[in-house]
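Note that one protein chain of the assembly has been removed; the remaining protein chains are unaltered in position.
Letters A, B and C mark the chains in the order given here, with residues in each chain numbered from 1 onward.
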Amino acid sequence: MSATRYAYLGPEGTFTEVALRTLPEAATRELTPMLSVPAALDAVRAGEAAAALVPIENSVEGGITATLDALTSGEPLMIYREVLLSIRFALLVRPGTKLTDIKTVTAHPAAQPQVRNWIKTNLPDVLWESAASNADGARLVQEGRYDAAFAGEFAAATYGLEPLVTDIHDAVNAQTRFVLVGRPARPAAPTGADKTSVVIWLGPDRPGALLELLQEFAVRGVNLMLIQSRPTGAGIGNYCFAVDAEGHIADRRVGEALMGLKRIAPKVRFLGSYPRAGVTAQDVAELRHGTSDQEFTEASDWLARCQDGRA
Amino acid sequence: MSATRYAYLGPEGTFTEVALRTLPEAATRELTPMLSVPAALDAVRAGEAAAALVPIENSVEGGITATLDALTSGEPLMIYREVLLSIRFALLVRPGTKLTDIKTVTAHPAAQPQVRNWIKTNLPDVLWESAASNADGARLVQEGRYDAAFAGEFAAATYGLEPLVTDIHDAVNAQTRFVLVGRPARPAAPTGADKTSVVIWLGPDRPGALLELLQEFAVRGVNLMLIQSRPTGAGIGNYCFAVDAEGHIADRRVGEALMGLKRIAPKVRFLGSYPRAGVTAQDVAELRHGTSDQEFTEASDWLARCQDGRA
Amino acid sequence: MSATRYAYLGPEGTFTEVALRTLPEAATRELTPMLSVPAALDAVRAGEAAAALVPIENSVEGGITATLDALTSGEPLMIYREVLLSIRFALLVRPGTKLTDIKTVTAHPAAQPQVRNWIKTNLPDVLWESAASNADGARLVQEGRYDAAFAGEFAAATYGLEPLVTDIHDAVNAQTRFVLVGRPARPAAPTGADKTSVVIWLGPDRPGALLELLQEFAVRGVNLMLIQSRPTGAGIGNYCFAVDAEGHIADRRVGEALMGLKRIAPKVRFLGSYPRAGVTAQDVAELRHGTSDQEFTEASDWLARCQDGRA
Partner (left out) sequence: MSATRYAYLGPEGTFTEVALRTLPEAATRELTPMLSVPAALDAVRAGEAAAALVPIENSVEGGITATLDALTSGEPLMIYREVLLSIRFALLVRPGTKLTDIKTVTAHPAAQPQVRNWIKTNLPDVLWESAASNADGARLVQEGRYDAAFAGEFAAATYGLEPLVTDIHDAVNAQTRFVLVGRPARPAAPTGADKTSVVIWLGPDRPGALLELLQEFAVRGVNLMLIQSRPTGAGIGNYCFAVDAEGHIADRRVGEALMGLKRIAPKVRFLGSYPRAGVTAQDVAELRHGTSDQEFTEASDWLARCQDGRA
């Protein structure tokens, strides 16, 4: 039954599965690997899964475009949770393989920039071939098609391989952010350390439009945490922007900013308000003067008094 | 009885009285001249007059500071109407006086910049003495204290003087704007060509604060028609700003801008929303995209749907 | 000879004379009182005086409009110094006059808001008559025309009066700012605590224009200390703005901001860069990151390298 099933970007043994298993409820769900992000999200849209965990941003590649695009188009979905995972690669080989034996390596294309420098230093002449996923790369090594695969160390056992080198990562803080996506529903109540995701389309021939959109946030003291441009598919130079803003749609400053965007942008898609991973209300930067819910309420009350001639 | 009495900046025979008589209801009111703007406004505050007409801006002197200050401090009052009057001075003299006889002239200080160039050309050696009002200047000429007074031509008869020169005005479009002020009450409904007046205090040591305040208007597409700085009395460099904005407090873009000001400024005083003189809804500039009441309502509805998971 | 003569807003015994005498060089100059601010400035324009000291802003009335207007129109002049003076009024009477004897008081109109509250409390029924200057008011009391005059205590001796009440001031920090004005010349070198004065005209029908002008300052981190609107005389709603900005025209951030204004405003008049009164370089707020002369120079050098293909 679908309410107990969570889809995720498979196959088994990827970082996504590791991330999913950090969620307490994962223990009581049926976890189903899917071949691609669109497939995982379509399973949710079709009601075959209650939710799907997919990668959305990593510290090397930035926004994961397949995920952003799958959330931006098609039937609306919403984000309910995020998970942050530190990413460390292992170089997996068939038992007995030595570093000097390796002529070909494989992994998902997103892994390449995370290990590029390591390869340059340690395997300068190796041939890189892309795989459909890191786990699939491991499988292809098992089958003997390639000599080595970059993947999570946890994948070695699944495919009968051994980790020749571990803890490989080019950037110091290599992390991937995953999101748990479901069908639209009322967001969970604010926790005090929340994030709101939205996709905003720009009108054609509006070069200053991004500045206007950012001012809708700025004038209400809403900080932005991510701005990722994505082409709309309507030709070179036509972009939409995936934006993560600090705060919850139930916060009045966020709500008013979203309404401002909705009025001036050709299209806005709300992707959800959800707790920030690894951050508590104590860690959140103090609100700018004049942007708390209480100040919004006082200003509304004052406006009502003015309109009634009682100010 | 006070409900039928309108006070105005007197004495009789000033431009203010002429402006007041352009209001249809003036015909059925008892019109009472007052010695000063503060006196006229205090009569309203005390309930001795239903309203008071006072000058607030002219095209030569700018904002009339006595009026702005009297509206800014003391018990709150509200503006309900505005009247625009073209200003032309006459040089009033005792019958028989010739231009070459004139050694001293008088008028209210506000008249001086409006006739300065005319004096330089026609009476270069004359001595200027300030009077409490233009009409009072005429009275002082009648009493023989000065040789000539600048005042409205209509004042000649009252004081037994004759207009030696008429149609004197330095600026081409010399106009004065008057406002009808009453005790706070619900503003009249929007006409489509309205103006909203407000006084905004800046916080201390906030050099960029004016920019922030203007952005509260700009981001919601609210045009400004007057920005007049006034010292708060708390020392050099402490200012408040009298602002006239296009639109009515009942317009959602204006209401939201006012709430934004209220949240970030230490103090805001609403002075009223009222029809613009000499302008009809047809003359008003088209609203910027995304700032109509309908667009505000649609955005509110969309936000509500997002919050319910139905967007 | 004019090079040794300083004009000032007279007559003798006004606060302006007191302010002028705080300048060290005043001891070696011939100090000539003039009847009005325009007369004092015209004496400079005509070469009859090397400079003129006139009031430009006070903490009760704000910008002194006669001075702003006389600097804004006519042959260009420049400000070279500013003087701050605390303002305390004395009530001057003929010897023997008691408070209860006073039926009429006089002073310059600018004094009125500074003593308004004191009058309300202590002389509620007195009749106010405006004088051409505070010193002239004292003279009229000497002549018996009025019962009392508000003026600086120092004026009592000159006119054979005695101070009945001293230290009268409505606002706690009542101050007046005076400027020493001369013909255009190269400004003195920056001191590290300087101020730049400029008048900026707005184009017609440009409601957002003030915001644009302020952004020319803001984007370069130039703080504003005074923004005073003045009508241009071209009709209601046509304004120019007198602006005092922190810094010196020789500071690159200020120079670039002024050029930005010059490009977008119909007209800009530079009124001088001069040391701030009562402020030393130690007191000045730290520059915003990226706005020091050194950072401007480094950026220019970098741009030149980019243009040469050497960046």
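The criterion applied here is as follows: a contact is a pair of C-beta atoms (placed from the backbone, for glycine too) under 8 Å apart; a residue touches a chain by one contact, two chains touch by 3 or more.
Being a predicted model, the structure only gives us computed values, none of them experimental.
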item	value
Visible chains in contact with the missing one	A, C
Hidden-chain contact residue, picked from the options C:G74, C:G160 or C:G290	C:G290
Selected from A:T22, A:S130, A:T166 or A:T297 as touching the chain missing from the view	A:S130
Residue touching the undisplayed chain, where the options are A:T32, A:T97, A:T158 or A:Q175	A:Q175
Which residue of A:A3, A:A157 or A:M225 touches the chain not shown here	A:M225
Touch criterion as defined above, residue of C:A157, C:A281 or C:A299 at the omitted chain	C:A299
Touching residues on subunit A - with respect to the absent chain	38, 57-63, 65-66, 69, 84, 109, 113, 116, 128-132, 170-173, 175, 177, 207-208, 210-211, 214-215, 218, 223-231, 233-239, 246
Residue ranges of subunit C at the interface with the undisplayed chain	76, 78, 184-187, 215-216, 219-220, 249-250, 255-256, 258-260, 262-264, 268-270, 289-291, 295-296, 298-300, 302-303, 306-311
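Throughout what follows, only the chains that are shown with their structure count from here on.
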item	value
Where subunit A and subunit B overlap in contact partners, by chain label	none
Same or different contact residues where subunit C meets its copy subunit B, judged by the half mark	same
Chain located farthest away, centre of subunit B as origin (C-alpha)	A
Rotational angle, Cα trace of subunit A fitted to subunit C, multiple of 5°	180
Mean-CA-position distance for subunit B and subunit A (Å)	56
Averaged-CA centre spacing for the pair subunit C and subunit B, given as whole angstrom	25
Touching two or more other chains - residue numbers and ranges from subunit C	none
